[in-house]
Each structure stands twice: as structure tokens, then as C-alpha cells.
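Every protein chain except one is present and positioned as in the full complex.
Here is subunit A:
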Amino acid sequence: MAASETVRVILRCRPINQREIDLKCQTIVSMRAELNQVLLEHVEQSNEPPKQFTFDAVYPEDSITENIYAESVFPLVENVLEGYNATVFAYGQTGSGKSFTMQGINTPGSLQRGVIPRSFEHIFDASSIASGTKYLIRSSYLEIYNETIRDLLAKDVKTALDLKEHLDKGVQVQNLSWHPCSSVNDCERLMEKGNRNRATGATLMNKDSSRSHSIFTIVTEMCKRSETDGKDHIRAGKLNLVDLAGSERQSKTHAEGERLREATRINLSLSALGNVISALVDGRSKHIPYRDSKLTRLLQDSLGGNTKTLMVACISPAHDNYDETLSTLRYANRAKNIKNKPRINEDPRDAQMKLLQEEINRL
């Protein structure tokens, strides 16, 4: 499979919870794991066939995070330890079980310990047993909200940071702080600190924190003295853990009444006029005078180009989450195609074809 260029997308459905059982919610999600398919029913429109989505792997309600890590995440982190880059995206609406999958039950040895603590453990286990190789591990944690980048581990969290594309180092966030880590604990503490800053920032700035993306990055520098030439060889691997923003929050206040579906949403604010106009422009040679989304720029060497990329999408099985679940499934479906498609301009070759045909005739 020419898979290295694309995003690998896996889907997990969490178990139905007590509140949903009490409310007598129906389960509308089913899976055909062997076909990597998810089926979503619409409870009211029962004569409509269920909507079908296929992913690289699907994990049902009774799945355990240990398996998910072993099958889908382990190869990525191994890659990082060999000096390559990897990115894991986590996506899910509130209540979809995303935190459960990514953080999980944080007891060492627990089958439902989350993807993130497992990655930390994977990295530090490797560094502790590798003889002859020195490991230098550092972490950073940033947030992107409304196209503004903030360092969640900085002294002043409110300062906005710039993106710069360096010739030799690729895309970097200017003045992002990096913190040395020598244990799983160090990483977890940094993450907790960043999470607190994320929440405080949200209240201070009157924003919805579920609308921001966050990226926790671990860089592992491995220094080994080569036996052949006696020199130190350094490899650096980078693991990006991206927590993607959900779409605008849906709320369930009254049972009756339609909820705004994504397709019908109208932007009330004129600040969105630019987006409406941009949507009209299609064609190869054009320039839209807004910067590319910061998230895309920051991760552009992940989106195609030999970096292994994984998206973990999380959904709920309950029927009263139908809209959110459908929206997540569609989002994850689109993610399968995210990559930097090179614009290989081709010049018209009719003339060339003619020349070639002439050559053949002469043979």
C-alpha cells in the first residue's frame, strides 16, 4: 500500500454510559470489524439504509486501548525512536470518549491506559534499555485558537507566537519553549500544566476551549558513537500529539426542535465574508490573500512526505448523539484524503506526442 503518504484513520466507539441507559437511549452504531466498516442508523428514518463508512481500522465498544496502541500507534512511535517523525491526531466531539482513548485510566498496567501515557512509556522504556545511545528528550505544548498560536508552557501564556519557515529546519514556532524530560512523569506533569493553562486561558479570553487545537510535541535526540568511524551520529525523531478542535458545540436543552446541522449553518458574522468569497474561487492558478491555516502550515511535513500520520476519531453509540457522530464520521472520512498534493504542472505535450509518433514511424 502506498500508505506512507496518506493519513491512516482509525475509529473507536465508546461504550454506552449509565446516563444513556437510564434515558433508554438506543444504540445506533454498529461495526463490521473485519471489513473495517462502521454503520450509522437514523432512529427516526428507519426505512433509510444505514450510512456506511470505511476506515483503516474500527474499534467497537468493547475494545481495549492496549490493543489499539499495539496495532495502530506502536509502529509510529517506533518510527520516532528510529529518528523519523510521526503525528497522531485525536478527534471527537464532547462526550465521544476522546479523552478516554487519549488519556484513559492512568494506572500503569491498566488495559485502558490511554494512547498518550503509553507513548510516553514506550519512549522512556526504549531510552532506558538502549546501551551506548544517549537520549535527550524534550517537550513543548502549544495551542492554536483563532489562528493565534500560544505556548501553553510559557511564563506568559497570552503572548502570540509566529510561525517561520526555515530553509534548513522546516516550519518552526518562534520562541516556543522546550522542556527537558527524563521520565514519563515529567511529560505527564508538563501536559497537566499545559492543560490547566489552556482552561484558564479560555475563561480569561472568553473563548470556547473546545474550539482550539493543541499540539504536544516530543523530540527524541539519539546520540550514538559509531564503531566504524568513531564519530557521534545524531538522529532526532519527533512525535506530534494533536488534539483537534471539535466543531461548534451542539447542546441539548429542549428535546424538541431542530438542531442546526452543519450544512445549513449560516454565518451570522460579517467576519466570515472572506470565507464565503474564498469558497467561490476554484482553479489552479490563484492566490487567496489569507495565510494558510496555521495548523496546516505547522504540520505540513506530516501531511505527505514520509511522515507516518494517524488520526484517531472517537464517537458515541447513543442515538441522541446522531448529529455529532455523523459529523465526526464525515470529518474522519475527509481526513483520509489529507495530504499535500504536489502541483505538478504539466506543459501541453501534443507537440511532443506528434514528434514521438514520427519517430516511431521512422523506426
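The working rule: a residue touches a chain if its C-beta (ideal position, glycine included) is under 8 Å from a C-beta of that chain, and two chains touch if they have at least 3 such contacts; residues count from 1.
Quick note on the criterion: contacts and distances are computed from a predicted model.
Choosing from "KIF-binding protein", "Autophagy related 13", "G protein subunit beta 5" or "Exosome component 7", the protein name stored in UniProt for the chain missing from the display reads "KIF-binding protein".
The hidden chain makes contact, of the residues A:22, A:62 or A:282, with A:282. Interface residues of subunit A facing the missing partner chain: 1-2, 4-6, 79, 82, 84, 94, 164-171, 206, 208, 210, 249, 251, 253-254, 256-260, 263-268, 270-271, 273-274, 276-283, 285-291, 297, 300-301, 304-306, 339-347, 353, 355-357, 359-360, 363.
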